[in-house]
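One protein chain omitted, others in place.
In this document, chain identifiers A and B correspond to the written order of the chains, with residue numbering beginning at 1 in each.
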Amino acid sequence: MLNKNNILSLLLLFIPVSIAAHYLEWGSAVVFVTSCLAIVPLAAWMGTATEEIAVVVGPSIGGLLNATFGNATELIIALIALNAGLVSVVKATITGSIIGNLLLVMGFSMFLGGLRYKEQEFQSVVARVNASAMNLAVIAILLPTAMSATTPGIDESILQRLSVAVALILIIVYVLSLVFSMKTHSYLFDVGMAENEEEGETETEAASHKPNIFLWVGVLLVVTLLVALESELLVDTLEEATSQLGLTALFTGVILLPIVGNAAEHATAVTVAMKNKMDLSVSVAVGSSMQIALFVAPVLVIAGWFMGQPMDLNFNPFELVAVVVAVLIANSISSDGKSNWLEGILLLAAYAVLGLAFYFHPVVEGFV
Amino acid sequence: MLNKNNILSLLLLFIPVSIAAHYLEWGSAVVFVTSCLAIVPLAAWMGTATEEIAVVVGPSIGGLLNATFGNATELIIALIALNAGLVSVVKATITGSIIGNLLLVMGFSMFLGGLRYKEQEFQSVVARVNASAMNLAVIAILLPTAMSATTPGIDESILQRLSVAVALILIIVYVLSLVFSMKTHSYLFDVGMAENEEEGETETEAASHKPNIFLWVGVLLVVTLLVALESELLVDTLEEATSQLGLTALFTGVILLPIVGNAAEHATAVTVAMKNKMDLSVSVAVGSSMQIALFVAPVLVIAGWFMGQPMDLNFNPFELVAVVVAVLIANSISSDGKSNWLEGILLLAAYAVLGLAFYFHPVVEGFV
Partner (left out) sequence: MLNKNNILSLLLLFIPVSIAAHYLEWGSAVVFVTSCLAIVPLAAWMGTATEEIAVVVGPSIGGLLNATFGNATELIIALIALNAGLVSVVKATITGSIIGNLLLVMGFSMFLGGLRYKEQEFQSVVARVNASAMNLAVIAILLPTAMSATTPGIDESILQRLSVAVALILIIVYVLSLVFSMKTHSYLFDVGMAENEEEGETETEAASHKPNIFLWVGVLLVVTLLVALESELLVDTLEEATSQLGLTALFTGVILLPIVGNAAEHATAVTVAMKNKMDLSVSVAVGSSMQIALFVAPVLVIAGWFMGQPMDLNFNPFELVAVVVAVLIANSISSDGKSNWLEGILLLAAYAVLGLAFYFHPVVEGFV
């Protein structure tokens, strides 16, 4: 049977293929698709390397590493796209990652987990705290959009300054949420950690496992470089390739790129859900959304400010609607701490409906 | 004392009266009001006939019958109005049915039930699953409106195609929710069913009750024909009568028609609430909203597409606001699984405020 690891190993083949496609000029569409596929296993290796290093350096610095590199793939793609001036695509990727984690990842987890188990539970306090932090973060990054939508003719520079200020507040909240989870309330998070470790090493004794830190730091460096490299190929060909494929930049940013950047985490969340560890599965999905909104988005705003790119938090108004919808449905379904296959279907249907809406969404003038 | 059955029997007199009013040309207002009143007992008989047939054909096909004919009256009125080109009235009826079930029906149930019992409970998993499905469905049918509102100058044909695609997804979800409630998780719904049966036959033994299926199929056919007939009278006179009564088409569609179409279910929900069966009462209200959003609305969109009527899911933006408000308040009040008379008052007040807003809402150009 094809399992997750085999598929990831096979996808590594797309690294040389995408590079060949670039130098041999096989066309934008080929380069774009192959570099997308090549990023999937690299993101998975980045996750593995971070976790192995975390085992060596201990929970404190390890937790910090996980918190910083957790969405590193998306961050690298977004920074390269930002540098290339694809501001709207970067914004779309932010909303798309939030929507994708809450609806697609959580939906598949609840659906596939629910096919095996009549009812699954995930009452953990972790999910609850993460959800509150995510709600705040999502609302905060959408406020400039709301202000722009309700105040016709507002000055761009006001939105940029407001966005930078909001970004700074969110990064402070992110740091405080790390203090909460690693220092003052770390005991709440022990269960999840334990399950997480168990996941990685069902065969060996966790205690006797001593990863070679130099090896894994090397792996992390190589993988990070390769992700950056492939992201360059992806970003360079994005506009031409997507227009050849009949897709808008909005659809690419909201639907396509987040699936590529999150594929490995998606697989993890679904796998643990099928082992009836819904606590961990929901934590991965909600935690990843939270990290996007509390850390990745603010970093991109501040990076854009330094790069001189007009990166603010003024999204397409329909992106605001989509994120609010995703948050409301995810809250409504997860608030009782129980799930079944139909609830998974409801989340997937919400994702499908939003995906359709973005597919049909007309290209608005001024949108790259 | 005037009980529910006596009132329904008396209202049957309006069938001949409305027909007489039509042929003897007593004026649009008289025909409109009498046909409205005539539909109320017919809707009740349609419900009774469906339930009796369901007893004979068994829970599976019976459940399917209930799921299909549960909102048959509203569907028939809407189809006839749609055929007559009253697209905006049909849309208004959809939002009005959702609002009416969540606020008016649930409000009266909680208020009148709460006058008898200090605190009532309805922690059933059924209410929870229904609420999640309804949240999804409501959001899905409002997405085209949100897209239209946030994208000035969007092409009508895009909204129509998006609406049809959303409708198809919702019908798939509806079928899957029937699989959930009748096959994979039917045990969750047994309690509700049992209470429901008990309701109908407090005197006789449920086991010994064997309805005559031919009789009830005959009743169902006759009643369906009469509903259609009365709906024709109602739709024909709607525009003239409401303008004579000083009402806008929007107010008629959102407030008046849903009360007529749902009167029988309203009575049921309130009656069982007063018997302290809040589980069933809330299930009726929330389940009916869910059915409107997951089944009736999609069917109308697809029917409109075949009829060549411009029926899409692009509502008046204020209808969107009203439905979102109704869903949020209903969720806020029902989420703890307890109710008291003040919570009923809060729901009724919300309905009154929305009703006032629709009453004062100016006639917008282009609205039939």
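Here is the rule we go by: contacts are C-beta pairs under 8 Å (C-beta built on N, C-alpha and C of every residue); 3 or more make two chains touch, one makes a residue touch a chain.
Computed from a predicted structure; not experimentally measured.
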Consider the whole complex, including the chain that is not shown, and state which of A:54, A:81 or A:131 touches that chain.
A:131
From the listed residues A:10, A:61, A:115 or A:176, report the one that touches the chain absent from this view.
A:176
Pick out which of B:27, B:59, B:211 or B:317 touches the chain that's been left out of the picture.
B:317
Going by the touch rule given at the top, which residues of chain A touch the chain that is not shown?
128-129, 131-133, 135-136, 139-140, 143-144, 146-147, 150-151, 154-155, 158, 161-162, 165-166, 169-170, 172-173, 176-177, 180, 184-185, 331, 335
Missing-chain contacts on chain B, rising order, are 118, 149, 316-318, 320-321, 325, 328-329, 332-333, 335-336, 340-343, 345-346, 349-350, 352-354, 356-357, 360-362, 364
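Going forward, only the chains that are shown with their structure count from here on.
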Whole-Å gap separating chain A and chain B, where each centre is the average of the chain's CA atoms:
40
